[in-house]
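Here the complex is missing a single protein chain, while all its other protein chains stay put.
Chain IDs A and B follow the sequence of writing; residue 1 opens each chain.
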Amino acid sequence: MTDWLDALIQGVLLGGLYALFAAGLSLMFGVMRLVNLAHGDLIVLAAFAILTVASTFGLDPFAAVVLAIPILFVVGFVLQHVLLNRTLGRDLLPPLLVTFGLSIIIQNGLLQVFSADSQRLRAGAIETASIPLGGGIAVGVVPLLTLMSAIAVIVFLNFIFYRTPVGRAFRATSDDLEVAQLMGVDVNRIFAVAMGLAFVVIAIAALYLGLRANFDPTIGPARLLYAFEAVIIGGLGSFWGTLAGGIVLGVAQTIGARIDPEWQILAGHLAFLVVLAVRPRGLFPRAQD
Amino acid sequence: MHLLETNKLTAFYGDFQALYGIDMLLDNGETIAIIGANGAGKSTFLKSVAGLIRGAADSVLLDGTPIGARPAADIVKLGIALVPEGRRLFPSLTVEENLLIGGYGRKAAGPWTLDRVYSLFPILRERRSSAPSTLSGGQQQMVAIGRALMSNPRVLLCDEISLGLAPIVIADIYAALPQIKVEGSSVVLVEQDIVKAMKVADRVYCFQEGRLSLAGPPRDLTREQIHRAYFGS
Partner (left out) sequence: MDDAAARSTQSFRIETAVGSPRATAVAVLIILLALMLLPTFAGRNLIQDLIFLFYMLALAQCWNLLAGYAGLISVGQQAFVGLGGYLLFALTLIAGLNPLLAILLAGLVSALIALPTALIVFRLRGAYFAIGTWVVAEVYRLVFAQVKPLGGGTGTSLTPSVTSSVPGIEWVKTLLDVRAPAARDIVSYWVALALLAGTLAAVYFILRSRRGLALGAIRDHEAAAAGLGVDIYRIKLAVYVATAAMTGMIGALIYLQKARISPDAAFSVLDWTAYVIFIVVIGGIGTMEGPVIGAIVFYLLQRYLADFGASYLILLGTLGIVIMLFAPRGLWGLVADRYDLTLFPTRRRLIIRDREDG
């Protein structure tokens, strides 16, 4: 019994990581209807960026991410403005294929620069610290921080979207691109800001990716799939739904792993397919589409 | 110098030419009306002026400055706002947010604020937190007009603001026009209802198949002239 309760708790905490992966994807889709096949690779790229900043300046990863965030905001802004804005339109193919190409470029670029070796963000004692909950169950500090950060990111994104002028512009642009321009919204710029913001979320996701486990240049696509599954399970259009989706996925994986360690990933995918079969619009769909 | 002037304005949708050499003038404080049958190019004309369809720079002049090639987001900042056909409110924004986004690009201070729009259309103050889809058609049209006003436009382009509304509601909306003019906006109306258009406009332009078929002050135009300009011979 304790074993399963432990699996559930660890699963919820893992869900925090997946919610962080998913929040960026959800933001991109929410504002510019962009489905970014390079999303996982961008998270890995950001992890390497944090690693580089940390080792260059001898910083703690938590400090390094603060330095990396403005850099990644600019990278995201420029990527959208220079490349991805050109792909958006009625045709689905260009954004999909361009981000697919980007995925291959990032993976292989990272392989060339950093080799295929596994890396990890080192944060000292906090990495192994845990809080005992009694009954033989303990939660790691880093997994707990991950979940809390996911919640903080979602609160922050909701604040931006629903309480600020730029958030109004995001939603207006998503509703009606043409009329948004009539309001004086420069959509190319708004999309670039959205991507910059998505990169900030990606940086935070990358921090916890690197703190919780090893990473190497090839693990991006799997992260894309987890992010995507969390978004679909949660239902499109709500950041809180994305958190719920991440948690469902995390719990499915942890419970699968308890049954047989080889089934962890498969169990997550199967949970996704079951949700898709039973509730194709996700668990918490937005009322209007 | 005229406030707004179009100069041999043409417009294309792909290979299809929708407008052929339209010349139009609007002076400060004027209201003009554009009439014509469906597909005559009236909406296309407004979209061209508003920058949604871009053309040659000197095909549209604002205070003599060529703006025909500027994008829509710039045009509204220069002082031309469009109330689009079918209202097209943002469904995921509340009424008040719809009004606020109308002022997104504005730079200078001007007469129009949330309060001023609410005093023009008091019902909107009550519905400020509602989703636009819960409003009546007339109320939605008020939001669309208020949203355009929030940019403090010098030129207000209105596309079929009476379409699909009950006569009494149309009267309410038209009653707001004089107040809008007082605050310094000149108005271009696209209107199916010829009688309505003739009543409020200083000058009327009639389009037929993408061409200007008639122009002049309402009192100078005869029924026959308008009939011919509207339907062709």
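Keep this in mind: a contact is a pair of C-beta atoms (placed from the backbone, for glycine too) under 8 Å apart; a residue touches a chain by one contact, two chains touch by 3 or more.
Given the structure is predicted, the values throughout are model-derived calculations rather than measurements.
Asks: May I ask you to name the displayed chains that the omitted chain touches in the full complex?
Replies: Hidden chain, whole complex, touched shown chains: A.
Asks: Quick one: which of A:L5, A:V74 or A:L92 touches the chain that's been left out?
Replies: The single option touching the absent chain is A:L92.
Asks: If I consider the whole complex, including the chain that's not displayed, which of A:F21, A:F170, A:F191 or A:F272 touches that chain?
Replies: Checking each option in A:F21, A:F170, A:F191 or A:F272, the one touching the absent chain turns out to be A:F272.
Asks: Hey, which of A:L5, A:V78, A:I104 or A:I131 is the one touching the hidden chain?
Replies: That would be A:I104, which touches the missing chain.
Asks: State which residues belonging to chain A touch the missing partner chain.
Replies: Residues of chain A in contact with the hidden chain: 35, 37, 83, 86-87, 92-98, 100-105, 107-109, 111-112, 221-222, 224-225, 228-229, 232, 262, 265-266, 269-270, 272-273, 276-277, 280.
The working rule: only the chains that are shown with their structure count from here on.
Asks: Help me check something: in the complex, which residues belonging to chain A touch chain B?
Replies: 165, 168-169, 171-172, 174-176, 178-187, 288
Asks: If you look only at chain B, which of its residues touch chain A in the complex?
Replies: Residues in contact with chain A: 50-52, 71-73, 76-77, 81-82, 84, 88, 90-93, 97, 100-102, 104-106, 133, 147-148, 151.
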